[in-house]
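Only a single protein chain was left out; the remaining protein chains are all shown in position.
Each chain carries a letter (A, B and C) given by its place in the written order, and its residues are counted from 1.
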C-alpha cells in the first residue's frame, strides 16, 4: 500500500468523511441521555422528577454539541487553507477524526459524573489533543508546501497565529485542573502553554 | 478562534452537516424500538403479542420520522434563501441541529409513555424551540443582509410569513397542554402565540 | 409551511439524505450482533462456541445488508428517472426512508428468532411496503409529470414494468407465509399479486 511517487488524496474526500464523522459524533452524544425507567407509566410527577435529574446531562450534551460545532467550523476553516493531503497530513487528520469520535465518550463521562474531579482528566486532554492535531495540520501543511496556492500568505499566518493563541490559552487555562492530578502533568501543561505563546510571538 | 474580518461559512458545508445529522436522527429513532425478549423462541403467539404491544411505539416512530422529514424540507427551503453564514447565523443553526439530534430522545419518551401527560412537556417544547430557531434564522439573515441576492423579495417575505404563521399556530395549539403544567407556562405560550400573529399582520 | 405555488425539492438533496439513511441503516444492522459475554476471558473454546451460535445472526446480517444494497441501487435507478420532487412525491419518499430505517429492527427480529414463524410477519410486510413505495414513486412521477425530460419514454416504461413485475412476483411468493397468518391476509396478498401482474400486462 506504500505509494509510488507522491500519493495525494483530494481535499473534498476528507471533508466528506469529516462531515460524516462530525454529524454522527454530534448525534451519538444524545444516546447517553437515556429514556428514564418509570415505576408508574402514567405518573407525570415521576417523569418530571426524572427529567429534572437529567438537566445536568442535558446541559453537558448541549455544551459538548456546541464544542463539536466549534471544532467542525475550525476544521473546515483550516481545510480551506490546504491544497491536497499527502500521507503525513492524512494520518494526522485521521487521528483528529479518531479524537472527534472519541469525544462522545468524554462527554458521557462528564455528563454522568459532573461532580467527579477526575472527569476533567478525560475531557480536557481530549480537547487538548484535538487542538494539537489541528495546530499540527496547518504547521505540517506549511512545512510540506501543501498550502492552497490561492490562499493569501497573510491569511495563512493569521490562521497559524489563531491556532497558537488557542493552544496557548487552553493549556494555561488547564493548569488549575492539572494541579489536582499531580506535579508532572502541571509542569508539562505549563511548559506547553508557554511554548505556544513564545511560538505565537515569533510566528511570521 | 475569533475571526479577523467577517468570517463566513459557505452554505453547502452546513447543508452537508445538516443532511448527516437529519439522516442519523431519523435512523436513531428506530433504536428505541427494541427487539422483544421471548421466553419461547419458537412461539409465534408470544412474538405476535409482543409486536402488538409495540404498535404505539411504531406509530410514534413513524410520526416522529415524518416530523423530522418536515423539518428537513423546511430547513432546506430556508437555506435556499440564505447566501452565506456568519458567526451568529452559524451559532443559531448549530443550536437548531442540537435540537434535531435531541428529537429522538423526546420521541423515545413519547413512544415509551404515551399515556403520561408529562411527555408533552418534553416533546412540545422541543418542537417549539426547533420552530423558534428556524424562524430566527431567516429573521437574522434578513437583518444582517445575508439573504441570497437572487431570491425575489416577495418570496423572502412569503417565507417569513409562513414561519410566523407556523409559530403562531403552534403556540396557540400548545395552550391546552401548557394548561396542565401551570399558569406561568400557559401565559407565556399564549403571549408567544399572540406575538407571532401580530408580527404576521405587520410583516412586509 | 404550505407552499405558495408549486414547491419543489431538488432531487440531489433527497439523494444526499437517502445515502445517509441507507449508510446508517446498513451499519446499524451490525449493532444487533452483540459481543458475547464470556465467563473465562481467556478461553478460546468458550469464545468459539459463542461465535458458532452467532453464525445464523451473521448470515441474517449479511443477507439484510445485501437487501438494503439492492434497495439502494433500485432507489437511485428510480431517482435518475425523476426531475424534481413535489410535495406528494416527497411524502412518499419520506415514508420509503422511514421503512428503510425500520429495516434493521425487522432484520434484528429475524436474526434473533430465525425459527419463529411470526418473524416473517415483520420482515415480509416491511419489504412489501418498501416495494410498494418504490412502485408508487415512479407511477406518481409519471402521473404528475415529474419525469426527467431527458429520460427516453421506452426506458421509463421498462422501469415501470420492472417495478410491476417485482411487486407481482413478491406478493405471489409471499402467499405461503400469508397462509400461516390467516385467510384475510392470504386473500389480500393474492389479490395484490394478481393486480400487479394484470397491470404489468396492460402497461404501455
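Observations on the model:
Just so we're on the same page, a contact is a pair of C-beta atoms (placed from the backbone, for glycine too) under 8 Å apart; a residue touches a chain by one contact, two chains touch by 3 or more.
Only a predicted model underlies this, so the values are computations on that prediction, with no experimental measurement involved.
Remark: the omitted chain is touched by one listed residue; of A:48, A:66, A:94 or A:190 this is A:94. Touch with the chain omitted from the figure is made, among A:118, A:157 or A:187, by A:118. Note that of C:87, C:166 or C:181, the residue touching the chain absent from this view is C:166. Interface with the hidden chain, as seen from chain A, comprises residues 1-2, 4, 7, 9, 13, 16-17, 19-21, 23-25, 28, 31-32, 90-91, 94-95, 97-98, 101-102, 104-105, 108-109, 112-113, 115-119, 121-122, 180. For chain C, the residues touching the absent chain in the complete assembly are 15-16, 19-20, 22-24, 26-27, 29-31, 33, 35-36, 38, 41-45, 47-48, 51, 61-62, 65-66, 69-70, 72-74, 76-77, 158, 162, 166.
By our rule, only the chains that are shown with their structure count from here on.
Rounded to the nearest 5, the angle that brings the Cα atoms of chain B onto chain C is 90°. Residues touching across the chain A and chain B pair largely diverge in numbering: under half of the numbers involved belong to both copies.
Rounded to whole angstrom, the centroid-to-centroid distance between chain A and chain C, based on C-alpha atoms, equals 38 Å. In chain B, 16, 19-20, 23-24, 31 are the positions where the chain touches two or more neighbouring chains simultaneously.
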